[in-house]
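Missing here is one protein chain; the remaining ones are kept as they sit in the complex.
The letters A and B name the chains in turn, as written, and every chain counts its residues from 1.
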């Protein structure tokens, strides 16, 4: 349903510039047509304003130049556009109610406004809150508690006793509460350490596809409010992640790691067991965190890409770094000695 | 069913050498017995020709030496062997028809030659092509379109509106079309950017177990014809992968990355967001691609393994690399100055 630009301006806190018009949806600026609302997030894209087929744009005032395109002006076009996109594309559940194939324990407590799609299985003692949606084939273990308005997509597994808050989204393939990885050597074999804690996920948390969060050994694994986890992430047992921390895909967080609030952790970062990281830390992609971080700031550890033939020459010298250092020091001494002559 | 070597030669485009015989299956050269066909792909393995129990071998003519083993001769024994293996082991579906436990929307369009195994769920508007097979517990979202002769193995999830071509294979645990990872900071929280695009997978694509491919934000994520993806790979939103590109296990491709055709990407490679890579690029295993690649060739960035005690000495010097460089330059200056004296 189309909406007037002036009306949208109010809802997403922008200022209308130029003529009012109807917009129907959001689009990419280079693929937009009539009825589309687009955005530019950077002055370098302002040239596209003259060529786009869109009906309106969200941008900063100073990028308009002489464009006569109807515009919604804001200091943060990216945020305003995201809000416009959400308004124009309300999430509509493709399923409401309880599918007859769902297998629900009589001892589970399902709010009557919750939806359970086909082949969902809910075990005894589980509690499912109001307006929560459980997708196809998802398994909710014994005594699991899930809050309100939370969406579990298809084929998610939540092990017994875990707790998930309100307004969360768990993508397909997520596994919450599998045993942490704990073994003690016992002669010529390993003895499994019972994993007796659970996983507690706060409110407004998003967990990406095939990400795994292990249950704690004695205490619980804790995921704070507002945390966003991308796909294929591993969170070890007894990890604590502070509120509003964001972790990109394929990262792995070792056991008993404590990460602060509002951290930004890039893709494929590894954090060793037992590390502590304070609030407001940024860790760039591919970094391996080998020690605790006690000061907010940005941290890194990858090595630069090169053509293979160059890289090969340089990388073999890596094994000589210490020798090179010593030879350098020795040269310095020699030279300073000869200076003294 | 056994086949004459002479007949097989015709089918896989080889030249028969020595006596004709019957072969029943393929085998490893060191574990082969009567009726087995084996191959050697490298001159260094030709000694095995005299000890193998196999009935026949696929190899190059020059590796035969004085062997009297019946042989199929070709310049590409590996390819010929793969073709022989496929001929002798035709894929037989372990399920045909529609299992009574499948949950199929009345508004889905299922070709009558398609097979739906137990607990499959197909949502409204989905289209399943001829001779396509959907494995146990696999979930097909609303309006998904799947072509002909495609196999989705057990426990796959395809989100709404995604498109999968003909002759594809998706392994268990694959998740296609989960939301891309997009958030905008909004004061003291993050606002989720709606992910409105879909995933379009071409023809003849293979996707490995537990691999995830996110849907696009505004435009679509595109996987070209003939692309082969190994297990546990992450493909971010709006990625474009060109035809016949091959990516090994555990690699992660950031958002809005564009990869060309016929690239070979090794295992555990990471590609940062917004990178562009041209056609015919090889990226060796473990490389972190931090910049666009504009020239075909081979690229790398890992560091060499060493005994931990040596590595520890060298790795600490990494933090001194810039200092070492400066001290080296300073020595050079000093020495050249003293030369000038």
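Basically, a contact is a pair of C-beta atoms (placed from the backbone, for glycine too) under 8 Å apart; a residue touches a chain by one contact, two chains touch by 3 or more.
Just so it is clear, the structure is predicted and the values come from calculations on it, not from any experiment.
Engineer: Return the single residue from B:3, B:154 or B:184 that touches the missing chain.
Structural biologist: With B:3, B:154 or B:184 as choices, the missing chain is touched by B:154.
Engineer: Would you mind spotting which of B:179, B:230 or B:273 touches the chain that isn't drawn?
Structural biologist: Of all options in B:179, B:230 or B:273, contact with the hidden chain holds for B:230.
Engineer: Name every residue on subunit A in touch with the hidden partner chain.
Structural biologist: Those residues of subunit A that touch the unshown chain are 101, 103, 119, 121, 123-124, 137, 139, 141-142, 155, 157, 159-160, 173, 175, 178-179, 181-186, 188-194, 196, 210, 212, 214, 218-219, 232, 234, 236, 250, 252, 254, 270, 272, 282, 284, 287-291, 297-304, 306, 310, 313-318, 320-321, 324, 327-328, 331, 334-335, 338.
Engineer: Over the whole complex, note the residues of subunit B touching the chain we left out.
Structural biologist: 26-28, 31, 76, 78-79, 82-83, 85-86, 89, 94-95, 99, 101, 117-119, 135-137, 153-155, 169, 171-173, 204, 206, 208-210, 226, 228, 230-232, 244, 246, 248-250, 267-268, 285-286, 302-309, 311-312, 315-316, 318-322, 324-325, 328, 331-332, 335, 338
In this text, only the chains that are shown with their structure count from here on.
Engineer: If I superpose the C-alpha trace of subunit A onto subunit B, what rotation angle comes out, expressed in steps of 5 degrees from 0 to 180?
Structural biologist: The two chains, subunit A and subunit B, differ by a rotation of 120 degrees.
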